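Removed: one protein chain of the complex. Kept in place: all other protein chains.
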Amino acid sequence: MGATMRTAEAIAAIPMHHGLMLAAILFALGVIGVLVRRNLIFILMSIEIMLNAAGLAFVVAGARWEQADGQAMFIFILAVAAAEVSVGLALLLLLHRRFQTLDADAVSKMRG
Amino acid sequence: MEFTFYLSGGIAIAATLMVVVGLSAVHALLYLIVSLLAVAIVFYVLDAPFAAALEVIIYAGAIMVLFVFVMMMLNLGKAAAAKERDWLNPGMWAGPALLAALLLAELLYILTQGGSTLTGAAVVDAKEVGIILFGPYLLGVELASLLLLAGLVGACHLGWHEGLRGNGRDHENR
Partner (left out) sequence: MLPLLWLIPTLPLAGFLVLALSGKYLGHRSIAVIGTSSVALSALIAILIGIDFIAVPPPGFVFRQEAWIWIAVAGFSPGIGFYLDALSLVMVLVVTIISFLIHLYSTEFMTGDDGYARFFAYMNLFVGSMCILVLADNLLFLYLGWEGVGLCSYLLIGFWYRDSGNGRAARKAFIVTRIGDTAMALGLFLLFTHLGTLDIQSLMQRVTQQWPEGSELAILAAALLLGGAVGKSAQFPLQVWLPDAMAGPTPVSALMHAATMVTAGVYLIARTHVLFSLAPPVQLAVAVIGALTLLLAGFSALAQKDIKRVLAYSTISQIGYMFLALGVGAWSAAIFHLMTHAFFKALLFLSAGVVIMSLHEEHDIFRMGGLRKKLPVAFWTFLIGSASLAALPLVTAGFYSKDLILWQAWSSAGGNPWLWAAGWGGAILTGLYIFRVVFLVFFGEARAATPPDTRRPGLRITIPLIVLAAFSIVGGWIETPPFLGNLTLFSSFVQHALPPAQVVHDGKNDETILELLAMAASLGSIALAYLLFLRYPAFLHGLMLIPALARIRKFWHFGWGFDRFYEFLFVRPYLWLAYADRNDVIDNIYKMAISFTLRWLQKVDRHDVIDYIYSGLAELCLFLYRALSATQSGQVRRYAAAIAAGSIGIIFIGIFA
């Protein structure tokens, strides 16, 4: 029903760069997770964290411009994350079945 | 309202930190869900209720549940936690922490360069998002659906033996 009017207090006016900083911090945490952890599940979770952070950045930007583009991008990111997670987890299961381990460093047969 | 934003942001950061340094997979998962919920609140504060709803329903409600199911199937026990402890010696943290810190520093530097603009006052609700999705972003929507189909087919194919036959016999049929 269009943009509902709200009271002045209810309308938040958050500096954009704070929101983006939040996204950056979350992203950095996700990077640490990918690089440090050896367990594949944790790596996948860290990737999810990173994707989420990227989506947060989009939504913040969309809120700044008061346009729906940010949320539309967020939806696309969501779709990507969903597809990636499903395939990734299927692979993870296969890996567990084959190697009896979830160690990322164990599957290094493609070394040069 | 700003306070809610900062509080939720802090919760999100804390929860994410627990995910990254946690030893138990299930606990990490739950912390992640908490982080996602906190981010959903942030969305709501930023006048994006539809995004908040989606975050909760899809991200926390579907994707994380997927993770939970897989965790259940893997049936990792105490041995896994012990292994995690082995793998996570403090010496491992140095390099990644450095890299992440550098990345963060650069990003923060960029972010503080620009002037500070405030997010807008108008609420961008579902109707607007819907209109824009079926308007300019129609192609993106269709492509996203294709992507999901691909993901579906891939996951289905990869997991076929696990689900039905159990031990991966009859490889030749598939």
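Quick notes on this structure:
The chains carry the letters A and B, assigned in the order they are written, with residues numbered from 1 in each.
Heads up, the rule we're going with is that a contact is a pair of C-beta atoms (placed from the backbone, for glycine too) under 8 Å apart; a residue touches a chain by one contact, two chains touch by 3 or more.
Since we're looking at a predicted model, the values are computed, not measured.
Here is the thing to keep in mind: the chain we left out touches A, B in the whole complex. Touching the chain that is not shown, out of B:I110, B:I131 or B:L149: B:I110 (per the contact rule at the top). In the complete complex, the residue from B:L7, B:A53, B:L99 or B:V141 that touches the missing chain is B:L99. Seen from subunit A, the chain kept out of the figure touches residues 31, 34-35, 38, 43, 104-105, 107-112.
The chain not shown here touches subunit B at positions 95-96, 99-100, 102-103, 106-107, 109-110.
We adopt the following convention: only the chains that are shown with their structure count from here on.
Distance from the subunit A centre to the subunit B centre is 4 Å, each centre being the mean of its Cα atoms. Every residue of subunit B that touches subunit A in the complex is listed here, in rising order: 1-2, 4-6, 9, 12-13, 16-17, 19-20, 22, 25, 28-29, 32, 35-36, 39, 42-43, 45-48, 50-51, 54-55, 58-59, 62-63, 66-67, 70-71, 73-74, 76, 80, 83-84, 87-88, 92-93, 95-97, 99-101, 103-104, 107-108, 111-112, 114, 116-125, 127-129, 131-133, 137, 140, 144-145, 147-148, 150-152, 154-155, 158-159, 162, 168.
For subunit A in complex with subunit B, the touching residues are 1-4, 6, 9-22, 24-33, 35-39, 41-42, 44-46, 48-49, 52, 55-56, 59-60, 62-72, 74-76, 78-87, 89-94, 96-97, 102-103.
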